[in-house]
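Only a single protein chain was left out; the remaining protein chains are all shown in position.
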Amino acid sequence: MRSESMNLGRKLACAVLVLVLAASAAANWLAPAGYARQYRDATGAPPSRAHWLGTDEIGRDRFARVLYGTRISLLLAPAAAFLSTLMAAFIGGLAGYLGGAWARIAMAVTDLFLSLPWLFLLITARALMPLNVSPLVSVLVTFLLLGLLGWTTAARVLCTTAASLRSSDFVRQARAVGLPGQRLFWIHVVPNLKPVLYAQFWISIPVFILSEANLGILGLGVAEPMPSWGSLLKELEGMVSVGEEPWKFVPLILLVVVVTSFQLLLSRQEEIAA
Amino acid sequence: MKQHDRGSKQLAYRCGSAIAVALICLGSLLGQLSAQSGELRFCLRAEPKTFNPLKVEEDSSGAIRYLTGGVLVRVNRQTQELEPGLAQSWKVSKDGRQISFRLRSGISFSDGTPFTAEDVAFTVQQLMDPALHSPTGDAFRSGTGNVETKVISPTQISIRFPSQVAGLDRLFDQVAILSQHSPKKEMAVLGPFMVADYKPGSEVLLKRNPNYWKIDEQGRKLPYLDSIRLDIQPNRDVEMLRFKRGELDLINSLDSEYFDKLAATSPQLAHDAGASLDSEQLWFNEVAKSPIPGYKKNWFRSANFRRAISEAINREDLSRVVFRGHAQPAMGPFSPANKFWFNPNLKPQTYSPDAAMKSLQSEGFRLENGTLKDKDGNTVVFSIITNAGNKSRERMAVLIQDDLQKIGIHVNVVTLDFPSLIERMTQSFDYEAIILGLTNVDLDPNGEMNVWLSSSDSHQWNPQQKTPETPWEAEIDRLMRAQASTSDLKKRKEAFDRVQEIVVEQQPFIFLVNKNALSAVSANVHGAAPVILSPQTFWNAERLSVPAK
Partner (left out) sequence: MAFDTPQNDTLLSAHFSLRYADKPVLRGVRLEIQRGEVMGLVGQSGSGKSTLAMTILGLLEKKRAHAEGSIQFQDSDLLQLSERELRTLRGRSISLVLQSPLSSLNPALRIRTQLKEAWRAHASGTNSDCGNAIRTCLESVSLPTDDEFLRKYPSQMSVGQAQRVLIAMAVMHRPVLLIADEATSALDVITQSEILALFRALNRSTGMAILYISHDLASVAGICDRIAILHQGEVVECGTTEQIFANPQHEYTQRLMAAMPRILPAGPSIQHKTQAAATR
């Protein structure tokens, strides 16, 4: 009974993801126009046959922007989340596993990292970047930055978890079997950090998508006219009621649906393992 | 005096809006209970920095000064004419250095202290005291030396400045008279209202000044209102929400988006007073020592290139799309709303990508596969920066990006936080083009000396020039100095007309649009007549009334 409903959920999630990915891949054919095309005589239009999701404030087809934005965000946000998760696993996990001075140094670095004036550093990062970068490079750099910066909190949790794993029976047993140190780490420590890593990964994706949008105020993030989920979500800013223009919520719904689907799909193995 | 609009401050408050909305629900309940008769309510968008009228330098303190300060003469915000205030009459000397006032008698400050010419002398001395650093006083500082005040009688005073001050009489619109003797210092006022209570971070309560001198045509004492409650509220969303709930009576300078939303539901509350003095403009970096590539400097320093860009920008679309029709394509440096100073010979700036292309070609630019190259084969690409969070500027940038793509120019739009933007604009000069706005509070263009003089810090496209780098900048310098050295209005007007023509010809600032003055006034308020000049909705606060409950 339970596994049946789970299977249904999985199938549904799978279908949603395939659909979303296919649609964004086929954006060139599906979208009525490019994401930058401005219909200046139909700005802020409600959905119509010509513009399925209406147009934005300067008359760009929202459907096209959602499709193209999906490409950017669905590719880059998970990539950045993966990077930050990897770094958290590496820094936090390894430090906890090695223990002693290593753990102390790593946690000191993490604390330092957490206490850095990020706004200032990001502004400096922007200042170091030339102004004339293409929108794509800009968004790539932004997600890279997010990936490189977003690991700290998870690293702390991972450090303590890894430290307790280090003294666990199965790690001792594995050492007695003669496994080399790095193998021990990858085979015995990392898989057991998975729940934390999964959480970090799944939390990071929506957080990064939104951060990317907010970094726009620092001149980072996706640059006009290129769309991203973040920049599309910005449209919701200052909206008072859902009822007014519900089609503007499509990017938000899409974000929620996609993240949930991924989670449904990938958490299954976890459940069996647990 | 022109100032760059600091529109970016809102961003910090944005995330707080949800909490703010929740608090309002509570607040509205309490608000209902405490509502009084004859009380006007509106928002200050920031904490007032001072109650000393001579130290005012931001909007919130300015609003309080306008409502509480008594001035010798007042610019009528509707007619833009100068009208008598505490002074019944006044006279500026031929050489423009001296002004004499004849004051009304029998007037006293809010605390009962009598008002005499001594107070005017005291105020002027304070105003010009270098130690006080009065921003209002800066406008009067034309040369070195002391200002002389001569009290002829309790109702007569003459003031002599070390050198000629252009538009001297109108400057007194900003000078609220202080009492020399009142123990309450600057809290003793001559205006229609006085500060009764101030809760930092929350509100300022103004009560009617019982000693206010003005009476209306029926002989009734002004002001009509008992009190004005000013809520300190930086969040525009919250301000709008509260207005809609009827908890606020006025909103000054509305966003076009909010305006349209309001107009859609209650058109009678939304007021579009037409083009204001505020302008939005694009300019290129022409600073010789700036760290941008030499070939780009050559483009930017070419008037031909700047004119071509100006011609390629569809200003009609900017007004229509970005400002939803609540802006007018700019014709030049002065808005037509400036009734006296606007040069009526100026024509609307043409939009013609073809003409732009032709004039670019005449300078050796050419199209290659849809991309514009200069005569040395450099691809024409540049970035436009603007302050993040200002939606209309961001949108203008995107429209311009699209417009320029049509003549093969690729534009990168970069939004920056305000401090970084200012740093690039004034310190490092590490930018190519910039979109910013100028808010203009002064009708007299003499207040723009600092923008137009080539030696000035605020000569943004190429500030602090030792000697003018171009003949036309030299010519503008000459005209600006000439107008400052005469008080002959006709001559001054001629000089400024010429400045406007040169600017349109040379396009150092590519003026884009003049925003309309948009405001909201609740149906409760009687006597409201929003205008384009600040303070748009409450310029006639003394004659506004709200039915008592």
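Here the chain labels run A and B in written order, and each chain numbers its own residues starting at 1.
Note that a residue touches a chain if its C-beta (ideal position, glycine included) is under 8 Å from a C-beta of that chain, and two chains touch if they have at least 3 such contacts.
Predicted, not measured: the structure shown is a model, and the values here were computed from it.
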| item | value |
| --- | --- |
| Contacts of the hidden chain among displayed chains | A |
| Chain not shown: contacting residue from A:Lys11, A:Arg104 or A:Arg172 | A:Arg172 |
| Which residue of A:Asn192, A:Ser228 or A:Ser261 touches the chain not shown here | A:Asn192 |
| Touch residues of chain A, complete complex, unshown partner | 100, 168-170, 172-180, 183, 187-188, 191-192, 194, 272-274 |
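Definition applied: only the chains that are shown with their structure count from here on.
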| item | value |
| --- | --- |
| Touching residues on chain A, where the partner in the complex is chain B | 36, 38, 40, 43, 57-59, 123, 126-127, 131-135, 216-219, 223-225, 237-238, 240 |
| Residues on chain B engaged by chain A in the complex (per definition of touch) | 8, 11, 14, 17, 236-237, 241, 257, 317, 320-322, 381-383, 385, 388-389, 391, 394-395, 397-399, 401-402, 412-417, 419-420, 430-432 |
